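Every protein chain of the complex appears in place save one, which is left out.
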Amino acid sequence: MKLGVCYYPEQWSEDIWKQDAAEMVAAGIEWVRIGEFAWSRYEPNPGEYQWEWLQRSLDILGDAGLKVVLGTPTATPPKWLMDQHDDIIAVDEAGNPRNYGSRRHYCFSSETYRTHCRRIVTEMASKFGKHPAIKAWQTDNEYGCHDTILSYSTMALEGFREWCRDRFNDDISALNTAWGNVFWSMEFRDFDEIELPNLTVTESNPAHRLDFWRYSSGCVASYNKLQADILREYSPSLDLIHNYMGNFTDFDHHDVQADLDIASWDSYPLGFLDWSTYNEQEKRQWMRTGHPDFAAFHHDLYRGVGKGRWWVMEQQPGPVNWAPHNPSPLDGMVRLWSWEAFAHGAEVVSYFRWRQAPFAQEQMHSGLKRPDNVDDQGMLEAKQTASEVQLLMSQSTTEADSTHMHKEVAFIFDYVSDWSLRVQPQGNNYNPLHWAISIYTACRKVGVNVDILPPHADLTGYATIVIANQQLEHDGLLQSLKSSDAQIILGPRSFSKTQQYQIPKTLAPGSLQSLIPLKVVRVESLADFWSDDVNKLNASNQQSLTVKRWREFVETDLAPKYKSADGWGLAYQHNNIHYINACLEQDSLNLLLQEILLNNDALTVKPCLGGLRQQKIGKWQFFFNYGPEEQSLPNHRQLVLGTHNLAQGELAICLNEK
Amino acid sequence: MKLGVCYYPEQWSEDIWKQDAAEMVAAGIEWVRIGEFAWSRYEPNPGEYQWEWLQRSLDILGDAGLKVVLGTPTATPPKWLMDQHDDIIAVDEAGNPRNYGSRRHYCFSSETYRTHCRRIVTEMASKFGKHPAIKAWQTDNEYGCHDTILSYSTMALEGFREWCRDRFNDDISALNTAWGNVFWSMEFRDFDEIELPNLTVTESNPAHRLDFWRYSSGCVASYNKLQADILREYSPSLDLIHNYMGNFTDFDHHDVQADLDIASWDSYPLGFLDWSTYNEQEKRQWMRTGHPDFAAFHHDLYRGVGKGRWWVMEQQPGPVNWAPHNPSPLDGMVRLWSWEAFAHGAEVVSYFRWRQAPFAQEQMHSGLKRPDNVDDQGMLEAKQTASEVQLLMSQSTTEADSTHMHKEVAFIFDYVSDWSLRVQPQGNNYNPLHWAISIYTACRKVGVNVDILPPHADLTGYATIVIANQQLEHDGLLQSLKSSDAQIILGPRSFSKTQQYQIPKTLAPGSLQSLIPLKVVRVESLADFWSDDVNKLNASNQQSLTVKRWREFVETDLAPKYKSADGWGLAYQHNNIHYINACLEQDSLNLLLQEILLNNDALTVKPCLGGLRQQKIGKWQFFFNYGPEEQSLPNHRQLVLGTHNLAQGELAICLNEK
Partner (left out) sequence: MKLGVCYYPEQWSEDIWKQDAAEMVAAGIEWVRIGEFAWSRYEPNPGEYQWEWLQRSLDILGDAGLKVVLGTPTATPPKWLMDQHDDIIAVDEAGNPRNYGSRRHYCFSSETYRTHCRRIVTEMASKFGKHPAIKAWQTDNEYGCHDTILSYSTMALEGFREWCRDRFNDDISALNTAWGNVFWSMEFRDFDEIELPNLTVTESNPAHRLDFWRYSSGCVASYNKLQADILREYSPSLDLIHNYMGNFTDFDHHDVQADLDIASWDSYPLGFLDWSTYNEQEKRQWMRTGHPDFAAFHHDLYRGVGKGRWWVMEQQPGPVNWAPHNPSPLDGMVRLWSWEAFAHGAEVVSYFRWRQAPFAQEQMHSGLKRPDNVDDQGMLEAKQTASEVQLLMSQSTTEADSTHMHKEVAFIFDYVSDWSLRVQPQGNNYNPLHWAISIYTACRKVGVNVDILPPHADLTGYATIVIANQQLEHDGLLQSLKSSDAQIILGPRSFSKTQQYQIPKTLAPGSLQSLIPLKVVRVESLADFWSDDVNKLNASNQQSLTVKRWREFVETDLAPKYKSADGWGLAYQHNNIHYINACLEQDSLNLLLQEILLNNDALTVKPCLGGLRQQKIGKWQFFFNYGPEEQSLPNHRQLVLGTHNLAQGELAICLNEK
């Protein structure tokens, strides 16, 4: 539980660097990230490096006692490099170049660009790899930001053809069969006939698109590895980090993370909310606090990606500039967001940025300090957080007291399935990530800890396993489920496609039918104006749930838990296996999940009212109130921090009950 | 009244072909369409044909007693052909190529592509033109699907310049005058200076665009003729068919049909509904049944196109995959849709498709059989329909008993006027096809049979003639109207432009002023938020109608039937001629048409309640209930099929009363 900050020495006069460093330390900040956008200052002319200023900056920060994360500057190649080569830029789906003039103006498939990345990273690592102030490296910045994973360049075309050749063992008929190319005479005679799946007259083959996505994700991993290998060579003992994003799943983060030590993400609870697919009412409700489960979902996701080691690399410190609208957070939220991250196990929460810049694109993005160098609200809350962390640490006797994560619910989130569901959502209001977060929300509403894991993860020790978005059949996961005696909850569309994006021979849920005897024989996607109420069978109180957007018709001898007026049944159970065969409104989903989880004696299920949320870590249990109504904790709970009555934006820390 | 099915032998293992054929026959299916997407299997390498599998497939189907419609495969040219030539693909309005990767990746103006079409069709026709199983040919597939009529390629530019040269007898000043090119200095000095009307700074000349549409439509006709001529040569006794689409008017279907024998269309009542411009409330109401008049409109339209001979080539059998949302039809609708088509005179209703494919773009498009080869709901309803057809046929003594169409209302629909109204709709909520269907709906709501005909059709024998969308003056139609003593109903914008897209010298309704003494001196288009109630004059019950979107101000001595509070008048009559000078809400339009048609003693007008619809053919009258409320038929009606009380999705067949 440490605080950090993002800092851009190159953007400020050198005479305030020392004072900045001193103020950071005084504020309780221990980590500082620098350097990730400074290529034009590292190498102002081709091959002509200027490292002195970075050296001075590192010395000052190190002398002040700060630990530095140094970023490789490859998210912003300088103009002269772009002018030297016309095979660096990416191409968008419409065939237009994505030119120089902002950032991320490169294609992951460009070998030319990789050569230059290798060069600049080697220069940096060889110069600074052993600098005592540097305690970690960050590779590049926010892979995929501004939709930069899928590029339709000629470099990508060539790369994809080779990738296909490898995947299908140089057998083009295997590819034709796998993709079903006999349909619409799409058969290729050779791998060199394959095109990228854009600019077609109508929808291109979904299997083609899914494989192009796999290829593109793989490019990110190999691009990251290229940098990581160099950094390891020169700084074998330092941690390697990348800062991932929220609401972003365009590449498989586990593949990238394989070459790194710590996962981190950039958490902007208000910016992401306005950008998201939440509806107007939800946005109004959470506009100054962020959605109570959005950051938490990502905390749990990236803890899984980092195999337990994770940071918030950029924490929103006030209003930002880049969302459609940019409200000011409720006072107290910067502190609450910081604590929510620590409650989920963050090693470091690092604010973006130290001081608001008075120029360029992000001049309206607040920092801990205002452009006139006065402390902003975020600074006050950061300082409060820092002193509260000290208090908490003082009550912690073992490492585990503040870091141990309790295994309760394993939540399977598969990146490849996220793509496959987007490749052919079947209904244009079906947002698979939103639906996954919706299931996550339902779990969090009953107060259980959730670990978000990939399908190949070890699932032993969990009381409940939730399959959130696993559209593609997965043998490893099937084996894990078969050998588990946990409660297993399968969401709609589970295992409804093979890995090669075909319908399983036995229909959905494919090989999961060995766990639960039912078959999905028809599905329907429904516009937002449609909804259907289903009633609980055999219930004294006629609980009713609302189904929306997606329904599956199943063939089974099992009895559903709920039925609609026209006889359609919802939610089936077979031993420890549950299958939810529709999408539901959030409140209904909360009720259904609560009902299922309450049946699990291995779990402590405690519904959270309103905007209250809770999270256990080590010996503590955290309570956060995101909602406008005051929420009370039971009088007997033993407080470490805060009070029993939480107004909006307040938090309390109690000792765990057991 | 026969059933058919669409089948793709190339997509299935050869060992199940025989069983498939046997099951088709057992289900009561007599026709099967195959082959229209199989070019890559016919000619896997340039000039290297493989016809054996097609031969075996035809033999199996023929041996089982099925009649085959064989499709030419030109909607899906294979990759190697596209790679050989860069002058095949079309270009969209924004100037982007519409590349290979799905289907219909060709420009109708490409001479190169026509050469290859000629080659493959000649090969097929010469090989199979006399195969005993083949009873008809289909040319290509769904001309225009995915917006493929208007292409802005250099081939189109060259073709259009020649077309203009012909149309204006090589006299560029005639073109300048016709288009009004003096406006904005748009005058050309030579036909080679003409450009395509895209990528302009603001709106291009509407006369220019209308002529480009005429040219583009003509290209479809000549392209189709090229194939038809070859097929005729090798199969002089077989019927030639094309499968048109719903909600699609981008080319003049009568011109294409001139070279064919049977018109057919692909009927997807739910898919088209979600794709359409109906509002949310209408879509919710009909989401599982389809709009009660949408398919019927197209049945009557294509019966006119086919001069009486028409099929449904593709009938939706369950949920489809390609609409924004894809609900499951109400049980019974597949049967109802089939019977609605037969009631309108369809010779064949053919389901798309036999078995759902587990791969490629349409893997979520249902078939009569599921991917696991089990009968789906559509199959049950197809079988029921087949046996009911047998029952009906057993009660039919002459051919006419089941095929005679009763002449009641002639409904004029002009493709060229549809384009001219879209070229300059004057208000962006004016959808001319939607408005035409709205008038059709009002006729159908009073239970009369409607024939949809082109303006040059013979109109003798009809009790009422409705001019739905004839914006362009038409001499032939004017003569037909002049010589008719039928009741004539002219819709707004009738004859408001010359054929060359200018305002008539005498203003609208142009030469129709010889029929009714009124002149439109001003028009206005109005946003959806506007509406005006008009009250019936000289009525004891103050009937009021609601006007929307479009109003015309007329100069006339005739008294209007209705007036608004500010004195504006609606609906004029002069002898047998009615002029409706505004657009109305559907319910109001229904009332107005009912009022007019009730005055016609030659018609039997009987308003249909709720979702009930009726249709007469031969000796029978059909009743269909699309709506949620039960509808009752009079007790005295003599039933051939069904009951007097129809729940939603049910139908009844009675003997005609007369």
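Labels A and B are assigned to the chains in the order they are written; within every chain, residues are numbered from 1.
By definition in this document, a residue touches a chain if its C-beta (ideal position, glycine included) is under 8 Å from a C-beta of that chain, and two chains touch if they have at least 3 such contacts.
Values in this document were obtained by computation on a predicted structure and should not be read as measured data.
In the complete assembly, the contact with the undisplayed chain comes from A:Pro77, out of A:Gly4, A:Gly62 or A:Pro77. Within the whole complex, the absent chain has one touching residue among B:Ala26, B:Met186, B:Ala258 or B:Leu655, and that is B:Met186.
Only one of B:Asp83, B:Glu195 or B:Asp401 touches the absent chain when the whole complex is considered: B:Glu195. Considering B:Asn45, B:Gln426, B:Thr460 or B:Gln479, the position touching the chain not shown turns out to be B:Gln426 (whole complex).
In the full complex, chain B touches the hidden chain at residues 94-95, 179-189, 193, 195, 197-208, 424, 426-429, 501-507, 521-527, 529-530, 551, 553. Residue-level contact of chain A with the missing chain is found at 8, 10-11, 37-41, 44-45, 73, 76-80, 83, 90, 96-105, 145-146, 148, 274, 280, 283-284, 287, 318-319, 321-322, 324-328, 356-364, 366, 370-372, 374, 376-377.
In this text, only the chains that are shown with their structure count from here on.
In the CA-based superposition of chain A onto chain B, the rotation angle is 120 degrees, rounded to steps of 5.
The distance from the centre of chain A to the centre of chain B, with each centre set as the mean of the Cα atoms, comes to 48 Å.
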